[in-house]
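Heads up, the thing below is written out as structure tokens.
All protein chains but one are shown in place.
Right after this comes chain A.
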Amino acid sequence: MKSIRKMSLLLLIMTFILAACGDSGSTNKAEEGTTTKKDEKVKLTVWHNFAGDDLRAKAVRGLIEKFQADNPNVELDAQAIPPDGYRQRLSTVAAGNELPDLFFVYAGSHSAELYKAGLLQPITEVVDQNPEWKGKFLPGAFDPFTFEPGQVYTAPIGMSATSILYYNTTLFDKYKVKVPTTWDEMMTAIKVFNENKITPIALGNKAPWVAQSTIIGALGDRVTGTEWFKNAAAQKGAKFTDPEFVKVLNYFKELSDKKAFQDGANSIDNTQAEQYFIQGNAAMMVSGAWTLTNLAASASEDQMKNIDVTVLPSIPGGKGEANTITGGAGGGLALSKRTEGAAKEAALKLIYAVSGPEAQKAIAESNSMVMYDTDIDKAKVTSLYYKAFNLVKKTTITPVYDAYLSAEAAEVVNNGLQEIMTGGSPESVAKKLQDAQARSVTP
């Protein structure tokens, strides 16, 4: 009897001890997070989302490790957080005002919100110290991070190109189809492939941003022109209920109605669609540069040599240019407002280390697009990536919708496209999008 009581008490005490341990652990971490000036070593914390096993993530992690090796006086605490949970984790620490010194921010509303909340400080000095570096960034690279005139808040590490038209040359040759350069040719191609039981365009739209990011931005720009879209996003002189935007959605509806996408495109994810395409089940796929990275890891060179890349076809009477791809600067490391002194110096050095000229080359050679004028070694990359790299160099970059829309409006258009694919009307989607964007622009 006594022993049971003793044991229960012991268990109870152990529980308390365990609880106490957990607690002290977390306070230790918090102390590590803040930089102490007394130490000779400079403490620097950095959070990024290059956590994956793909070449690009490895390349960036390699750059960070190299920085650590070159700077022994810096005590670097770098955390790689998987992209899926990254924004949530960052928001959580931002809410508690416990941001790390440096952290990866996305271009668009993500970094803009952090700036508006007063959590960032500019990194203009490191950019100005290296004018030849600054000069080789492609036009518009700093636009998403110039929140006030003359001040930049990060240097983009990568570039997103979201609407590349991948096509299977074997299938196009076999059925004697012309690679579409106009909308009519696209419709013909869709018809011929459907008659031969080949899916014309592979789409994996389970996570509903895919159709928006890869197709609607590019279609939209061709029909309405960039100027109109920027005005509509700012709700100045243009509305998403305007006839030109309804026309954009109608083009998308036409694709869906003509069975351009395989059955059930809304219940498979983008990676599955990539596999479906690379295995020769579909003739085309509209996707971003991330597909290059994915295919480099999963497809054989044999499969890839049959794939070629181009831009989406032009639209008759459209106001926008045809030779364009949607995209923009990728994210970069941003500097916390609270970081000062030696830690700030080290932080700026690290920004240069992961986005400077050598870094850009290294990232480009990891089969990943950069917003920087650099030459790459053909032998180091896949043949498909090399084709895409040269395609993107020759084209103009136009905005991706969700980089300009508020998070809420982006969600509305994402869901709206699925709605159109399941029989919804373009007019009602246009109206919902207009309402959502108007709400977020005028609070």
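Keep in mind that, in the parts below, a residue touches a chain if its C-beta (ideal position, glycine included) is under 8 Å from a C-beta of that chain, and two chains touch if they have at least 3 such contacts; residues count from 1.
Assume contacts and distances are computed from a predicted model.
The complex includes a chain that is not drawn, and of the options "Sulfur oxidation c-type cytochrome SoxX", "Ion-translocating oxidoreductase complex subunit E", "Periplasmic component (Sbp)" or "Sugar ABC transporter permease" the UniProt name matching it is "Sugar ABC transporter permease". Check A:Thr182, A:Gln235, A:Asn266 or A:Thr396 against the missing chain and you find that the one touching it is A:Asn266. One of A:Glu321, A:Glu340 or A:Glu411 touches the chain omitted from the figure, and that residue is A:Glu411. Taking the complete complex into account, A:Pro208 is the one of A:Pro208, A:Gly331, A:Pro399 or A:Pro426 that touches the chain left out. Residues of chain A in touch with the missing chain: 1, 4-5, 8, 12, 15-16, 19, 87-88, 91-92, 94-95, 113-114, 116-119, 205-208, 262-268, 276, 281, 407-408, 411, 415-416, 418-419, 421-422, 424.
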